[in-house]
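As you look at this complex, bear in mind that one protein chain is not there, while each of the others sits in place.
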Amino acid sequence: MEGRITIRVNGADQELDAGTSVAGLIAELQLRPELVAVEVNRELVARAEREARELIAGDVVELVTLVGGG
Amino acid sequence: MEGRITIRVNGADQELDAGTSVAGLIAELQLRPELVAVEVNRELVARAEREARELIAGDVVELVTLVGGG
Amino acid sequence: MEGRITIRVNGADQELDAGTSVAGLIAELQLRPELVAVEVNRELVARAEREARELIAGDVVELVTLVGGG
Amino acid sequence: MEGRITIRVNGADQELDAGTSVAGLIAELQLRPELVAVEVNRELVARAEREARELIAGDVVELVTLVGGG
Amino acid sequence: MRTPQASETRPDADTALQVGKYTFQSRLLVGTGKYATFEQMAQALDISGTDCVTVAVRRVNLDPAKGESLLDHVDRSRYTILPNTAGCFDAESAVRTSLLARDLLETDLVKLEVLGDEKTLLPDPIGTLEATEQLAAAGFTVMVYTSDDPRLGVRLADAGAACIMPAGSPIGSGQGVLNPNAIRILMELVSQPVVVDAGVGTASDAALAMELGVEGVLLNTAIAGATEPLRMAAAMRSAVHAGRNAFLAGRIPIKLYANASSPMEARIAGAGSGA
Amino acid sequence: MRTPQASETRPDADTALQVGKYTFQSRLLVGTGKYATFEQMAQALDISGTDCVTVAVRRVNLDPAKGESLLDHVDRSRYTILPNTAGCFDAESAVRTSLLARDLLETDLVKLEVLGDEKTLLPDPIGTLEATEQLAAAGFTVMVYTSDDPRLGVRLADAGAACIMPAGSPIGSGQGVLNPNAIRILMELVSQPVVVDAGVGTASDAALAMELGVEGVLLNTAIAGATEPLRMAAAMRSAVHAGRNAFLAGRIPIKLYANASSPMEARIAGAGSGA
Amino acid sequence: MRTPQASETRPDADTALQVGKYTFQSRLLVGTGKYATFEQMAQALDISGTDCVTVAVRRVNLDPAKGESLLDHVDRSRYTILPNTAGCFDAESAVRTSLLARDLLETDLVKLEVLGDEKTLLPDPIGTLEATEQLAAAGFTVMVYTSDDPRLGVRLADAGAACIMPAGSPIGSGQGVLNPNAIRILMELVSQPVVVDAGVGTASDAALAMELGVEGVLLNTAIAGATEPLRMAAAMRSAVHAGRNAFLAGRIPIKLYANASSPMEARIAGAGSGA
Partner (left out) sequence: MRTPQASETRPDADTALQVGKYTFQSRLLVGTGKYATFEQMAQALDISGTDCVTVAVRRVNLDPAKGESLLDHVDRSRYTILPNTAGCFDAESAVRTSLLARDLLETDLVKLEVLGDEKTLLPDPIGTLEATEQLAAAGFTVMVYTSDDPRLGVRLADAGAACIMPAGSPIGSGQGVLNPNAIRILMELVSQPVVVDAGVGTASDAALAMELGVEGVLLNTAIAGATEPLRMAAAMRSAVHAGRNAFLAGRIPIKLYANASSPMEARIAGAGSGA
């Protein structure tokens, strides 16, 4: 289907509309943006860049949050 | 001198009038009675017996109190 | 049966001829005399007295030897 | 004096004839050759090279041996 | 094993220390010796949170310029006074001292010490046992200072002691509890409360003692002899609380190594395995 | 020797723990892992008195039925959050994790862990040193988990670490501080604060660590893994207070034996000498 | 402190262990219990180098198929036999047992044990003291098993014991010497030889005991219960030799750190200073 791309998110395939930004991905996944941090292709995408950063096919995304740890 | 006797108090000689009671000795030494306990000849003279117990020449008296200890 | 008595040896009943000595008991039990020591009624019967000491009915005998220990 | 050069040996100045080899230095210092090892200018001069290696003015020589250690 | 008793209310709620008919809210018992001043002593007692303080019995000073009394500085409505027989080297003098203390304080509580020699101040087991028998027969509540020999503790318990108080290490040595296993075995063998008396040098010693499951800790020199006695009094109060609650809380088991406290799942790509 | 600093006011007054630009009132740092529930965790943190809590960074759970977030249960106005790099086995992933955490939390504080293997979870000295250099250069305030090797600690300090955090013993092992002398030497060699991280199993371990003069203790499993975590949180709070104040108070010296706490003078006639 | 006695001849020359009128060349005393076979026992005794072996007194087996006797496997011209009173729980039975052993072995040597309970096998101090008095009065050379309570040791010495034998730790527990300081103090207080009896689990335990300055070590389970008893017998022989000679040799003092064993002078240029 035209206009759809496949990326990897946290180790699994994810389809989304071409042109989706990192912020858009977070919204689509219904995540609370203030509770996540994002890497694309092993580079941090800072909070301020999430809107501008457009995802492209084959991008490898890590979406992380905080969990209990010592 | 007639009417005077010598006893031992805490290892030292002490003269006093014949007929002095244990309570009298405590008073004469200006001790606070509630802060001392008394032995005469290695036997306890209990608080209630101090008035009645008359000292005689040669009695060996221990007058003790409480001090810091662990 | 006349001439037989019952004694206790190491906690169990033992019948033997009246007049048997401690040495006789040891022999009857086929024990090596040099490897045992004997008490009768909680008193030691020394090695030198074994021949002379006659057992009587009701005597309580302990026959001991050496075993491994620490 | 012509034909004499100055080098450093174990941190002190040492005069010797120009053209002296490492082996010659060892002999001049009356050292037992089998008990020493030699560096010139922080590079090892191996046992087999001592004859051939000529010292030049300003060379910094370390002559070492074995001592007690743990 | 003494079974820890959990609580429902405050997470650090605890039962009181019961010795015969006497009840102590604090599990820290504090001596009154060796302080620079009575004021310092009183402050240290206050800060320590104790409600049981030990005192010694000594001849009155007959000197005209008599100083104040220790008792002027110890509020008896707040603190139970526990007289000791320190300095006695036989059962007879320890019993005499106990009788004097009882008459003076109107208490039947006594910390019995019968020492063996002046050099080590270690307790004499035989004199201690004799005095325990006599004092128990005379109606005293005997808290008995002893070595950590578990079977001697059983003998003292059988003789009527209300509380067994093994030395962690020699008096004033500051070595802490040298033989925790002896204390553990003692607790298995007697039903009376066990209180570690003597040897505690610093806070971790007191905490470790309490973690063994003993009912209390008695100390004096560790506070009075510290560079800052008042601060050490605060430290000891916390240490007994810490050790007691660690005992009740049920500590984690000891392993040779490694149990991750952060999860090993869901790590980012490339975090590696270290294999 | 780090010199204890006395105080004039409260007997247990203390300075704060300063790590770079961060100030902590409590010297107990507590992890958030392994609790039964977030509620239990929040209660344990509250009771412990800490104001610095460690957290781990992990992939978001994309499952529709997502649970609550840890951050919903940690009041950031009360607690400084210290993200860790637990689970990273090389410098690169540790640096990536740190960058993610900084972006998420808007903090430059990080507890750096670069582990050597999954079995022991012991730190890899080389990866740890590399990551310390990179993070310090990137402006992080690096609190670095390391072995108790004192010269490795010096290397980490030279590389820019703000706080050296030697393991008392392996993570989760509950063995306490296995080598107090290594910690003592480390403190002599570096000027940065030293915090014992990992290995504390019970209250006396924490007290003993603080008595060495370290600036703080970080623990997680000891509380979360106890039978009663809330009670152990109370115990640890007291233990750190106890150990810290015992260090500051200046403990009595250790002797082979005997120093009487009750006076040996003025005893009653017949008390004996034990000679 | 017991003063080490140097020797002129062999570097490891030593005096014999003297207990009353008995002289032992080896300072290792070995029990005969718990071996798989008499042959194994005999080999272990041989390898251990001991010349004093303990045995127990028990009822003869009256069963017709009687086995061999222990004494068939112990060469009395080589080994002094030390009968024990193991299994006795009061003074009376211990004395009876001693009398039986003396009659059987024609020796007045006895290892006195009066135990307190079957669970811990710890000695009963009172029964032990009573039996010591009675046996000493009856002419026995009493080697007495006791706790490590130093003042109890003094009581036993005063009662006529020829050798004081404190447990390092409970019989068969393998915990080694739990309280070295108690043993040290005991040695200061008594003039009789002190031999550590019970608790030794492995070679370093025996070495450490000897390094305290005790005159000997008695053990059984550590050898008989090892996976390879004969090898452990060799290990224990070496361990007692090692510990004894380390004591006599005068060990180096303990420091926090560092004393170079290689010289710091005359290093090559550029070796650096590490400053």
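Labels for the chains are A, B, C, D, E, F and G, by order of writing; each one numbers its residues from 1.
As a working rule, a residue touches a chain if its C-beta (ideal position, glycine included) is under 8 Å from a C-beta of that chain, and two chains touch if they have at least 3 such contacts.
Given the structure is predicted, the values throughout are model-derived calculations rather than measurements.
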item: Visible chains that the absent chain touches, using the contact criterion stated earlier; value: C, D, E, F, G
item: Candidate in contact with the missing chain, chosen from G:96, G:155 or G:184; value: G:96
item: Residue touching the undisplayed chain, where the options are G:86, G:164 or G:186; value: G:86
item: Residues of chain F in contact with the chain not shown; value: 116-117, 119-120, 122-126, 129, 147-152, 154-155, 169-170, 175, 178-179, 181-182, 185, 188-189
item: Positions on chain C contacted by the hidden chain, ascending; value: 10-11, 39, 42, 60, 62, 64, 67-70
item: Interface with the undisplayed chain - residues on chain D; value: 9-12, 29-32, 35-39, 42, 44, 46-47, 62-70
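Just so it is clear, only the chains that are shown with their structure count from here on.
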item: Co-neighbours of chain E and chain D - touch as defined; value: G
item: A-F or B-F - the one linked by more C-beta pairs in contact; value: A-F
item: Chain occupying the middle, per Cα centroid; value: E
item: Homomeric contact chain E-chain G: same or different residue positions, threshold half; value: same
item: Centroid distance [mean C-alpha coordinates] between chain C and chain A, Å; value: 96
item: Per-residue overlap in chain D, given as positions that touch at least 2 other chains; value: none
item: Shared-contact residues (touching 2 or more other chains) in chain E; value: 31, 33-34, 56-59, 84, 86, 96-97, 100, 116-117, 120, 122, 124, 170-171, 175, 220-221, 224, 261-263, 266, 268, 270
